[in-house]
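With one protein chain held back, the other chains of the complex are shown just where they sit.
Each chain gets a letter, A and B, in the order it is written, and its residues are counted from 1.
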Amino acid sequence: MSEPILPAAKSSSQLNDEMLSSLRTPTWSWYALALFLGAVVAWGLYAFGYMLTTDMSCTGLNRPVMWGVYIVNFVFWIGLSHSGTMVSAILRLSRANWRRPILRAAEAMTVFTVAVGGLFPLIHLGRNWVFFYLIPYPNQRGLWPNFRSALLWDATAIFTYIIGSSLFLYLGMLPDLAVARDRSSGWRFKLYSVLAMGWRGAAREWAIFHQASTLMAALIIPVAVSVHSIVAWDFAVTVIPGWHSTIFPPYFVIGAIHSGVAAVITLMIIIRRVFHLEDYLTPLHFDNMGKLLLVIALLWSYAYFVEVQTTWYAHEPIEWEVFSFMADKYAFLLLFMIFANSVLPIVALCFKRLRRSIAVMLVVSVLINVGMFIERFLIIVPSLSHKNMPFVWGTYRPTWVELSVTAGAFAGFALMYTLFAKCFPMVAVTDVRELEAQKSVVRLSRTRLQSSAEKE
Amino acid sequence: MEKMTSQYRWGMVVDLDRCTGCGACVVACQAENNVAICGKKEISEGRNMHWLRIERFWVGKYPDVRARFLPVLCQHCQDAPCEPVCPVYASYHNPDGLNGQVYNRCVGTRYCGNNCPYAVRVFNFYNHEWPKPLDNQLSPDMTVRTRGVMEKCTFCVQRIRRAKEDAKSENRAIRDGEIQPACAQTCPTDALVFGNMADPRSRVAILSRSPRRFRLLEHLGTHPSIYYLKGGGREHV
Partner (left out) sequence: MKRRTFLQLGTIIAASAVLDGCRSKNEQLIPYLIPPDEGVTPGKGTYYASSCNACPAGCGILVRVSEGRAKKIEGNPDHPINRGKLCARGQAIVQELYHPDRVPHPLKRNGPRGSGAFTRISWQEGIGLLADKLKALQREQNTNGLALLTPHLRGTLAELTSRFMRTFGSTNHVSYELLTPDLLRAAARRSFGHPSLPYYDIAETRYLLSFGADFVENHLSPVKYGSAFGQMRQGRDTVRGHFTYVGGRMSLTAASADRWMPAKPGSEGALALGMARLILAESLYDSGALAANGLEAKKLLAALDRYDLPRVTQLSGLPQGAIAEVAREFASTRPALALAGEMVAFQSNGPESVRAVHLLNLLVGSLNRPGGIYPDAGFPSGPENSFAELLALIETMHGGNVKVAMIHGDPLYSVPPATGFHDALAKVPFIVSFSSLLDDTALHADLVLPDHAALESWGDVIPVAGTREPVVGLMQPVVEPLFDTRQFPEVLLATAHELGGRMAAALPDESYLELLKGAIRKQAGLEAGVDFEATWVDLLQHGGSFKGKSSKLTGYRWGSDAPPPLPEDPDFAGDPKTYPFHLIVYPSTAFYDGRGAPYPWLQQLPDPMTTVVWGSWVEINPETAAELGIGFGDLVEVTSPQGTLRLPAVVYPGIRPDMVAVPLGQGHGGMGRYAQGQGVNPLALVARQGTKQQPAWNATRVRITRISGKGELVTAGHPQGSLRSELVEI
């Protein structure tokens, strides 16, 4: 790597200071943001409460379109969650050094998006208040959920994923919490003390930490892949034209990473800006993330093409009907989606100059996520609208309730992130410092260690 | 296919050559099963609660145009797509080959409704009420479904149960023709015939072997219990 990953000539305390800048006392603008987000979340909760207390007629759902924006949200948010952990784990395993400043942002995103996404299947239920029927708890009636149902696979996978990714986030944050602990006082000190679990930075601790991180990273990748494959099976195991397709699991996983990586880039840009981390998140990072995104955009485009192409080739009447209907009624959305997910990133990200332009990266990454949301919508709604019985074809238009809940979900995610950023170090301090340390000969106890960076 | 543990496998034959599309079955079903009354708005939103509908297709152009009718109710598939997807077993297969629906257990994922290729499952988007004294007509044999649950044709399982009890008390099997779902009972042209498919001599089994038979969306491999007999028309004279 020709250019420096880290700003040169900064003292370690300066580094700590800057990287932990997000933990400073909140400003009024932070409060304003939190309040605004809180208000949107409250509105979303009101909309959900309205649906809960009246009935589901306030949604746009109908027969045949029995799943709508709620499930779009579910798939979208679970998709987003992929990036985080996947990106972080893959980069960790592949020892890409430039990854270090973005790890935390990505991992935190995973946890929050899974949390938000995991709520949607419950919001979507016709009788939300008996959601616990889905949980395999022992009861005297001997009732058991149906493990043949993809929805139960979902529940299992998401539960696993939420635990795994929380652990992953927490584990990576452990040394940072210790740093934060050492620099704080009052209730924060108590909180960090508990959370840091007595981390002292001893060599043995570091050795275990490294082993654990690598292990977690290796373990979380198959979980992440399987989670989104399982989400894809929700659709692929059905007999609905347009859903019943073997390419769905890999296609969904690629789509998930696509939206996830884009979301990480968007977040990086926001964090960089808000917390003045320009020195740590440099164009180099964006360049590298841009390359990753380019690869994924190509993969996604291929998968999408294959899906359409096989349908076209088989030309099964009802499947083709679904595609024709989508291309007709949702032509604008379809074209926009293809432009945002495929054409724009592939064209833009080929150029180094564009990859290094923060503005371009922002536009590209945001548009990809808009595009991916539309893509989820176009997978779910047109297929259901024109199912096998043409006499009961229908259409779907989300109502204010569904849109409010969606807005609430976005705001909720942002709020959690905002709160998290205020409470926990947003840049992986130790990870960055580790890199720095690796560059020189380090004294560890009585031993002198040759830095790994020098070896490379 | 599920292993049969019952001597009954309920099935139906719909003779499209007899069916005139009059709609008597639709009202019979609604009356028998406490199916909710849906207003104009509700139906315009695609939330009609009818368990049985008569599809009408236009074929050809004036003056060589034909209208074809297709009564569609739950096909009671032997390999029902709605059953495995229900996470709580609200949609299940009973030993007589019926696709049951347990309203109390249903949480309303609507997965079964999506996965039913025949789109015969209806969901209670609304909390339906019967203005007094219209509620007097509600049959005590059937649950009145609340909002948020899926419901569907049961082949009038309450009638089947009653007949089974009667037969049991007399220590005999149910006779052919003893049970008629409300739709088949009222059908003026006898287009709908119900009976035990497992008994090769039953009327329904004999009819189901007709050369005119076909099953709806047969290529999906759902193995419906309802056989249709192709309608006539000029081309069949």
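Simple rule for what comes next: a residue touches a chain if its C-beta (ideal position, glycine included) is under 8 Å from a C-beta of that chain, and two chains touch if they have at least 3 such contacts.
None of the values given here were measured: they were computed from a predicted structure.
Student: Over the full complex, note down every shown chain the hidden chain is touching.
Tutor: Missing chain, whole complex, touching shown chains: A, B.
Student: Touching the hidden chain in the complete assembly: which of B:Asn48, B:Asn94 or B:Asn127 does that?
Tutor: B:Asn48
Student: Spell out, residue by residue, where the missing chain touches subunit A.
Tutor: Residue positions of subunit A that touch the missing chain: 317-318, 321, 386, 388-394.
Student: Applying the definition given at the start, please give the residues of subunit B touching the unseen chain.
Tutor: Residues of subunit B in contact with the hidden chain: 15-18, 20-24, 26-28, 30-32, 37-40, 43-44, 48, 50, 53-63, 65-70, 131-141, 162-163, 166, 178, 182, 185-191, 214, 216-217, 228-234, 236-237.
Rule of thumb we're sticking to: only the chains that are shown with their structure count from here on.
Student: Give, as an integer number of Å, the spacing between the C-alpha centres of subunit B and subunit A.
Tutor: Taking the average C-alpha coordinate of subunit A and of subunit B, the gap between them is 44 Å.
Student: Which residues of subunit B touch subunit A in the complex?
Tutor: Residue list for subunit B touching subunit A: 42, 45-48, 53, 55-57, 70, 72, 81, 84-89, 105-111, 113-115, 117-119, 121-127, 146-150, 217, 220, 222.
Student: Spell out the part of subunit A that touches subunit B in their complex, as residue ranges.
Tutor: 54-57, 59, 61-67, 121, 124-127, 130-131, 133-134, 143-146, 148-152, 155, 234, 237-240, 384, 387-389, 391-392, 394-395
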